[in-house]
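One protein chain is absent from this view; the other protein chains keep their places.
== chain A ==
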Amino acid sequence: MTRTSQIPGVHTEPASSARTVTGLLVYLFAGLYFGVVLVKSEAASWYRIQEMFRFESFQMFGLIGSAVVTGMITTMLLRRSGLNSLDGQTIRVTDKEKGWRRYVFGGLTFGVGWGLAGVCPGPIFTLLGAGIWPMLLVLAFALLGTYLYGAFKDRLPH
């Protein structure tokens, strides 16, 4: 990919506070879309997550698999199209940091938590919206967990 030059007159930084608010509102709608899909596809269902981790149904594997394939193809097409993002930037994907320890140890830790109450971060918010108030407890402890990582980050292998 070659970097295309900026369109004259289009600023990458937020131009005004009013524009920032409408700009941010778009993400509220994107979240609404994703939240509806999480519930309607049953990815936010504790039952489905248990079924998945016990290999008792193809449902969740088909769901995640087709999501990845769709994301892969459409992202590639978007980048190849040479289209800029709505705010005029060249579309680019930030590479994840190199290494393996953090991905293995962090990934295992998250996986164990996910398998217990069947919650990953997206569904925590969506289930709260669905009126499942005990998710507030999950959220509070997820914030505590995040804080503990921040506090002990330098002593952990990365």
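Here is the rule we go by: a residue touches a chain if its C-beta (ideal position, glycine included) is under 8 Å from a C-beta of that chain, and two chains touch if they have at least 3 such contacts; residues count from 1.
Here is the rule we use: contacts and distances are computed from a predicted model.
Within the choices "YeeE/YedE family protein", "Multiple sugar transport system permease protein", "Dihydroorotate dehydrogenase" or "HSP20 family molecular chaperone IbpA", the name that UniProt assigns to the complex's undisplayed chain is "YeeE/YedE family protein". For chain A, the list of residues touching the undisplayed chain reads 23-54, 56-60, 62-72, 74-75, 77-78, 83, 85-87, 89, 91-100, 102-134, 137-151, 153, 156.
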